[in-house]
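Provided herewith is a single structure, encoded as structure tokens, for subsequent inquiry.
Every protein chain of the complex appears in place save one, which is left out.
For reference, chains read A and B in written order, and residue numbers begin at 1 within each chain.
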Amino acid sequence: MFSTELAQTLLSGVLMGLIFSLVAVGLTLIWGIMDIVNFAHGDFLMSGMYISYWMYVLWGVDPLLSLPVSGILLFVMGMIVYRLVIRRILGAPMLIQIFATFGMMILMRYVAFYFFKPNYRSIQQTLLSGNIDLRGVYLSIPQLAAAVGAFLTTGAVYVLIHRTRVGGALQATAEDREAAALMGIDTDRMFTLAWGIGAATAGIAGSLLSTFFYIFPEVGGIFGLIAFVAVTLGGFGNVAGAFVAGILIGVVEAMAGYLYDPALKTVFVYLLFLGVLFFRPQGLLGVD
Amino acid sequence: MAATAWGGRGFRYALYGALFAAALAYPFVFRQPFPQDLAIKIFLFGGLASAWNVLGGFTGQVSLGNAIFFGVGAYAAAVVQTQWGWTPWAGVLLGMAAAIGIGVLIGYPCFRLKGHYFAMATLVIGEVVSTLFMNWQWAGGAIGVYIPIRDDTWKYYQFGTTKLPYYYVTLAFLVSALVLSAALLRSRMGYYFRAIREDQDAARSLGVPARRYKLAAMGISAALTSVGGSLYAQYVLFIDPHSVFPMMLSIQVVLIAILGGVGTLWGAVVGAMVLIPLSEFTRIYIGGTGSGLDLIAYGLLIVVISVIQPRGVLGFFRKAGAA
Partner (left out) sequence: MKRRIAKVLGMVATVSLAALLAMPAAAADKVRIGAIYPLTGPAGSTGAELKDAITLAADIVNGKYDLDLPLARTQGLPNLKGANVEVIFGDHQGKPDVGQAEAERMITTEKVAALIGAYYSSVTTTVSIAAERHKIPFLNPESTDPKLTERGFKYFFRTTPYDDLFAENFFQFLNDVKKRKGAKISSVATVYENTNFGTGVNNAIKKNAAKYGYRLVADVAYAEKGTSAIAEVQKVKAASPDVVMPASYTADAILYMKTFKDLNYVPQAILAMDAGYISDEFKKTLGKDGEYVLSREVWALDLAKKKPMIAQVNEIYKKRFGRDMNGNSARSFTGFLVLADAINNAGSTDPEKIRESLEKYKLSGDRMIMPWQGVAFDPKTHQNTEGRGIIVQLVSGEWRTVWPFDLASGDVVWPMPAWGKR
């Protein structure tokens, strides 16, 4: 009896963690390449959720199918945000950068609030639904599908960063902006790309999430904060690190809630975060 | 002090004097509770932003968790009354002591971290403290603390029939914060703060014990913020973790400091004078419909300021490089 529950907790933690990973991946890209903390990242996720929601409600498109639309629209949004706002604060002190993305967070969140109202929405019938019973451990199919989708997308980003020329250029820019520029890499283009990809991954995570989680304007807050923790844990700019960290957080949260006290489960995540910060500031997988 | 576009020292002191006189006379001109409440909020947030400024603006350590100290001060003032029947003034002192202690405790490990990491750590610690208080039954837990209502009294710092005492006490709070900041700016400690802000390693190599001074800045900032929290508790007479520890509060205080001009003496006040009326105004006239338009305006303002004039309102009046 005990071990089925433990297995259940572990499994749920991993599934949720994969979603955290995907959200974190986008954030770490942006953070790694230009040292900017994007407070509005959770709201990219929120936008992705709403895109999927409306495509479902208006045209009956399943979120798994509207995923690419979400990705593309958010890619464009990310680029626009970079062009309009971020580019102008590249040289500003960190505080101002925090300020700017924070303002964007409020703006995005409450524009959504204004248009979509605070109501909680959810997508009822998805292509895949129901659950699988593995000898007492229940796997929610939508959640499983979302986790798989997140895993694949994270993998795609990893491949992009580490195995393609564009990815190489991105990495170079992240490492040393000036040297990269000297090598002929258009840093402005790289930044735009990073924001595009970062926003797109958050949007895709949102579409995936919308298959089983409720949608409302402030949903970005919860996931945004967890993404920050994941990125710090995994090392800024480190995609693999963000992936591992996301899963780790999902598991820690689930286990802490089950074994100890559900009201304090996020505290455990935060304590883990602080522990890593103090004792291994480059992150679990980061390189100093 | 660097010369500003405004002229010499004599002019400046006359200006301060006039402002102070205006502040003293204000509640007699505007007798309605609403304008008085507005002013009280401005003074409170101005003081909190000044307190933050000591650590964030002068010393360059961006903390996003000052709500911790605000909440500690609020709870200290409330709890000493409900648990032991003491006067809230004792709570103010207790709160300051606790805040300094907690600040040092947080600072010790965290000051090893740089930039973003430090900011994120303070943010997260803020959330941890908030959650802990939610579960701390002795201090009211999620239900919060209801401060017993009494007749008007200075001993228990409560006034039901008039806002004037609150007004003057909060004004005193702001003035103290400003005087303290001014003194710091001129002192050797303040000089070290700025050295640390500009280049910590260089400062260290010149013999400045960086950690000690950062802790000092943290202690001052924490104590001051805690006093603000205690005053708030007595003003509202009900506190719970949601109202005194939220992340939004930390961020709001920082926003005000930035809006006015980080690292300047008057930036906090200017920021509060712009932001507080703006947020009240939008909430009353636009927010009442429930559409969130007021928050949209708020967000837009923040983005615009950061893109167009990151040095805040005061940035318009200072030449680059001035203190």
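The definition used in the following text is that contacts are C-beta pairs under 8 Å (C-beta built on N, C-alpha and C of every residue); 3 or more make two chains touch, one makes a residue touch a chain.
None of the values given here were measured: they were computed from a predicted structure.
**Q** Any idea which of B:Val62, B:Ala119, B:Ala217 or B:Leu295 touches the chain not displayed?
**A** Spelled out, the listed residue whose C-beta touches the missing chain is B:Leu295.
**Q** What chain A residues would touch the chain not displayed?
**A** The missing chain touches chain A at positions 1, 5, 8-9, 12-13, 16, 113, 117-122, 124, 131, 133, 138, 140, 143, 212-214, 216, 218, 222-223, 226, 253-258, 261-266.
**Q** Since one chain has been left out of the picture, which residues of chain B touch it in the full complex?
**A** With respect to the unshown chain, the touching residues of chain B are 30, 32-35, 37-38, 131, 134-135, 141-144, 146, 149, 160-161, 232, 236-238, 240, 242-243, 273-274, 277-278, 280-281, 283-285, 287-292, 295, 308-309, 313, 315-317.
Here is the rule we go by: only the chains that are shown with their structure count from here on.
**Q** Would you kindly tell me how far, in whole Å, the mean C-alpha position of chain B lies from that of chain A?
**A** One centre to the other, that is 32 Å.
**Q** Quick one: which bits of chain B touch chain A in the complex? Just the residue numbers, please.
**A** 56, 62, 64, 109-110, 112-113, 115-117, 119-121, 123-125, 127-128, 131-132, 134-135, 251, 254-255, 258, 262, 291-293, 295-296, 298-307, 310
**Q** What does chain A use to touch chain B in their complex?
**A** My answer: residues 31, 35, 37, 85, 88-89, 92-100, 102-111, 113-114, 217, 225, 228-229, 232, 236, 261, 263-264, 266-267, 270-271, 273-274, 277-278, 281.
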